[in-house]
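One chain of protein is taken out of this complex; the other chains stay put.
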């Protein structure tokens, strides 16, 4: 395993931890039990990769071949569950700092998952299909959070808030064209990941949101 | 490309436009942002075909091989989003006529997606399995709308209203038996599609609904 691989692996572990935590936080809001918390934490961490693999025809999905990510996700979710279980409402007191760290981890996770997703598409022989590769990279990054939200009974956050998905698409596109254009790995990965993290940081910092239709709900119209 | 193929292609484009519009209309009700609107519009248009392809083991799904439908769906969703964004509440004024046109387009889309779905099952070597072929045709027609509704946090309209799904099943069945029975393409396609559109038109016109259980909700019973 060379340096780039080692860095990617560490970044994937950081992302897995961050995504698992975000799953447990949603679980806590929805009052599911510990099993629900473990499922939501784990699916947030590994669900995007599972969708990617099913779309690419990689069965069984990679998560079953390399259980390290699942183990890390389950362990993280269990630890966070018991911390929150033990602390109850007291956790609010220091939650601002806590959230900042999680947000930073989450940005690393999104960045690395997107890059790994594009890479998986290319490695499976679909590198000529830019649309597929970029889509698959994006869904690897945001798919787990979407599955978490669907299971938790809420409209996926990624469809409603900030520029989370746009950051993923931008990073996937930049990485795809750089790596296909012959840039060295460390440069393509670094630039792609940096795009994701920078856009995500700016959006959070300046509270950027995408436009919405300004009007009142009406009855649904397709029967 | 012969005449039948050309007509099918045009009908698929009409259906793609109609389904994308229905996705954006749901998006507007749910107050998602423009990214959410594009996702809901696109998934309504191409989601049914994606489910079909995963069930048949066609990976990556066709939508990634023939991006024309996705491009049309994204473009339609973007245009409708900006019209609704610009018009806001004013759009209600002419919405009755607008809805009639969308409904007509939607019927064309449902009809053609069902026929194409059955055809894909047969072409993938599953023609002897009528249950699979008819199911796959139906899910090609209604699966996108179901994905749209799940993402939008509502019970799929198709489970609640009118005879939308029944029209799809009827059309898929008629088309399957005609094409397997040796009828010429134009006749099988025409009859199958006409069944879908006719039943859907009658149901909308006469407000047909399927029966429901008349009672008050109770606690859920399976733990």
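The chains carry the letters A and B, assigned in the order they are written, with residues numbered from 1 in each.
Note that a contact is a pair of C-beta atoms (placed from the backbone, for glycine too) under 8 Å apart; a residue touches a chain by one contact, two chains touch by 3 or more.
Keep in mind the model is a prediction, meaning the values are calculated, not measured.
K.L.:
Check the options B:19, B:69, B:135 or B:175 and report the residue that touches the missing chain.
P.N.:
Missing-chain contact among the listed residues: B:135.
K.L.:
Could I get the residues of chain A that touch the absent chain, sorted low to high?
P.N.:
22, 25-37, 39-40, 54, 57, 59-61, 64-65, 67, 70, 81, 84-85, 88-89, 91-92, 99, 102-103, 106, 145, 150-154, 157, 161-162, 164, 203-204
K.L.:
Which parts of chain B face the unshown chain closely enough to count as touching?
P.N.:
Given the touch definition above, chain B has residues 54-57, 126, 129, 131-132, 135, 146, 150, 153-156, 158-161, 163, 165-166, 209-218, 220-223 touching the missing chain.
Everything that follows uses one rule, which is that only the chains that are shown with their structure count from here on.
K.L.:
Whole-Å distance, chain A centre to chain B centre, using C-alpha means?
P.N.:
One centre to the other, that is 29 Å.
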